[in-house]
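Moving on to chain A:
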Amino acid sequence: MISRDTFDLHLKGILDSAGTSQAMKTLWAKYQLAKDKLPADILSWIPKVDGNLSEHGILHIDNVFENAARLLSLSPEVGSDGALEVKPFCGVDIKPVEAFVLGMALFFHDTGNIAGRKGHAKNGRAIMCEVLKDVLKIDEIRGIDQVMSAHSGVAATGDPDTIKALDVAPRYICKEPVRIRQLAALVRFADDLAEGPQRTSNYLRSKGAFVITKPASHASNEKEERNIFHDYASITTVNIDKGNGRIALQYNINLEDNMFDPQKGVGREFLEPLLRMVFYRIKKTDDERRYARFYGGKLLADFHTTEALVQFYRNGIDIDTGLVPLVLNDLVVPPHSEDINKSTEWIKAQNPAYDISALFEQVWK
Partner candidate 1 sequence: MNTQTTQANPFEYDAALNLPADMLIDWYIEDHNFARVLRTTRNVLINGHRGSGKSMMLIYNSLRFQKLRHERKQHEFPPQHVGIYVPCNTPLTHRQDHELMPIGQQVTLSEFYFVMAIVEAIAEAFEAAPVDFLAEDYIILADELRAVMPNIVINEASSVFTQMRRNVKNQLIILQQSLQQGILTEVEYNAVSFYSLVTPILSALKRTSIFKQAHFSILIDDAHDLNLHQKMLLNSWLTYRDHSVFSFKVAVAGLRTHNLRTLSGGTVLEGHDYLILDLEQPFQSEESNYAQFAKAVIEQRLAGVGLEGVAAENFFPQAPEFEADIEAANASVAQEYLKAKGWDNLSDLTTDQKKSVRDHVYKYGRAKYFRERKAKSNLPTYAGFDTLVHLSTGVIRNLLNPCYQMFDSLVSKNEPVASGIPTGTQSDIVKSKSDEAWEQIRRGLEKVVEGCTKEDADYLCNLLTALGDYFVKRLTNHKSEPRILSFIISEAESENMKFLENLFRIAQEAQLLYIRSGSSKTRGRREDYFTPNRILWPVLGLDVCGQHGRASIPSRELVDAARFKKPIKSDVESREHSEQLGLI
Partner candidate 2 sequence: MATILVSFASWEPRFIMGVTHLIKSGGIDKCVVIYSTEYATRTAPNRTELQIVAREHNVELNEIPIELETSIASWKQLVQELPQYATGGIDVLFDISTAPREPLWYTLHILDALGCNMRWVYHHPGAYTKDWLSRNSQSPRLILKRSGIALPGKKTCIIALAGFDHERLAQLIERYEPIKCFVGRQTGNQLDNPSRNTGFNEAFVNQKEIEVFDFNCYDASNDAVQSLLNRLPIDIWEKYNVIGAALGPKPSAITMFKLTQIHPEMGLVYIPSGEYNPEYSSGIDLNKTSCGKIDRLVPLVLENLKPPSVPLVAHGADNLPV
């Protein structure tokens, strides 16, 4: 079974098989150092900085690593002695140094949260430099930072297309070409897919511990609102199914008996915002999938579909709604014949400069 350790096994394997160069051995040592230091010094402290964040600590990072392994379809076979029994990153278009940069970016991508959520994607570099002071070379730092900084937020220009701002051409790290955009797409996608019960605590949720305090305004007093993100995390399962080219989301929504009292409306009050969040996240996941597929090259080319299924339970017993999975894919079926005017309008919608009238003005100005 693929686990957190799968990625590490493959990384070690690919660095070992890259020859006897000292540089490769050193990369593994650097990675090990990060693995030793980060959990205790940084990751386990992140939730404590802001208790209302859904989990961004060790569990989250483990989940992201596991997602990366699944996105790359890394084989989990391990022999009885713990050694990897398959060719590392077999079938994956990735080089040893790229695998190292990827691993480091996965480790550090959320460390910036220790200083608060805002701008955390950018703060990871400073933490990396601090934790691995005098360990990483400048080219390594720059490369890792580029890969991880694009995982959330906006680019310096304010453009949400954070990966666009990254190097198109490979960047040389340890004298090897590293495809920054592709790795950044993978980190971002693995992070986005790290959803599920591991990001919350059912116990604390049931005690109402996860609330958002809305400040008082001229219209209302300060009030506490349910933190829908934690409810969402508790019902979500993400399946990364590379073989079938899909991300399959599953939402298991359990309703208590008191939610079926039609007069009280408790059920609808609970369910409606949750469903809105679910639908928001389905679309977001599909958008992220397409985005990742665009920039991810061969690494993520296979993921052509997002599927989502919502299942309802009453006290753990299935409620049959007859819902079938929602399927969102990249299939475009060329029409048998198309109205030429429609195509013209469509092109104009993509880019107004291609409006025929506007073009005429440019040609005969």
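Here is how the candidates were picked: all candidates are chains of the complex that A comes from, given by their letters.
Throughout what follows, a residue touches a chain if its C-beta (ideal position, glycine included) is under 8 Å from a C-beta of that chain, and two chains touch if they have at least 3 such contacts; residues count from 1.
Quick caveat: nothing in here was measured; it's all calculated off a predicted structure.
Trainee: All of 1 or 2 sit in the same complex as chain A; which one actually touches it?
Mentor: 1
Trainee: Could you pull out which chain A residues touch candidate 1 in their complex?
Mentor: Listed in rising order, the residues are 73, 197, 202, 234-235, 239, 241-246, 248, 250, 252-254, 256, 307, 309, 311, 313, 315-317, 324-325, 327.
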